[in-house]
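Only a single protein chain was left out; the remaining protein chains are all shown in position.
And then subunit A:
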């Protein structure tokens, strides 16, 4: 089945194989550059996220793709939809800001004091489809601070995130896709 391909490869020589590998590596590198560049422009560690739970229905359903930005000097207001990650939890959560307290920070001993930096905020969030706020999800924190927030939702694409969910639930799909793409890149002759 691959006799023709092998003959062509042997004719073109070792250099050709190296060139193919270089092409492959440059495709991977440019993909990574685009992702990290997007993260730099939006000032967020993960500017595109997929909604995993139904806690923001009817605004966002499971499988929606969200685009986030995190402008450094902008404050968050009530009603903003933010994605945050609590230290100790490995999945980010997308919920709406319920309360903001500007100019407050948490001092040692968990007491709340006025902060000299006017950018400090304490936030409380709640999912639209939940009855109560997110205190249970904060893993011991009482308020969220700016540094826990990955970004604010600016736009969304419905259903596109199902690909990521499928790849997470069936890892064989991920390996099959990667293997197929690798094979395609290697046996392409241009």
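Here is the rule we use: a contact is a pair of C-beta atoms (placed from the backbone, for glycine too) under 8 Å apart; a residue touches a chain by one contact, two chains touch by 3 or more; residues count from 1.
Just so it is clear, contacts and distances are computed from a predicted model.
Trainee: Identify the UniProt protein name of the omitted chain, choosing among "Myotubularin-related protein 6", "CTF8 protein", "Signal peptidase subunit 3" or "Transcription initiation factor TFIID subunit 5".
Mentor: Of the names offered in "Myotubularin-related protein 6", "CTF8 protein", "Signal peptidase subunit 3" or "Transcription initiation factor TFIID subunit 5", the one UniProt assigns to the missing chain is "Signal peptidase subunit 3".
Trainee: Pick from A:17, A:34 or A:114: which residue touches the chain that isn't shown?
Mentor: A:114
Trainee: Can you tell me which of A:38, A:52, A:86 or A:104 touches the chain that was removed from the display?
Mentor: Per the contact definition at the top, the residue touching the missing chain is A:104.
Trainee: Spell out the interface residues on subunit A facing the chain that's missing from view.
Mentor: Touch with the absent chain occurs at residues 58-59, 77-79, 96, 98-104, 112-114, 122, 126, 128, 133, 135, 142, 155.
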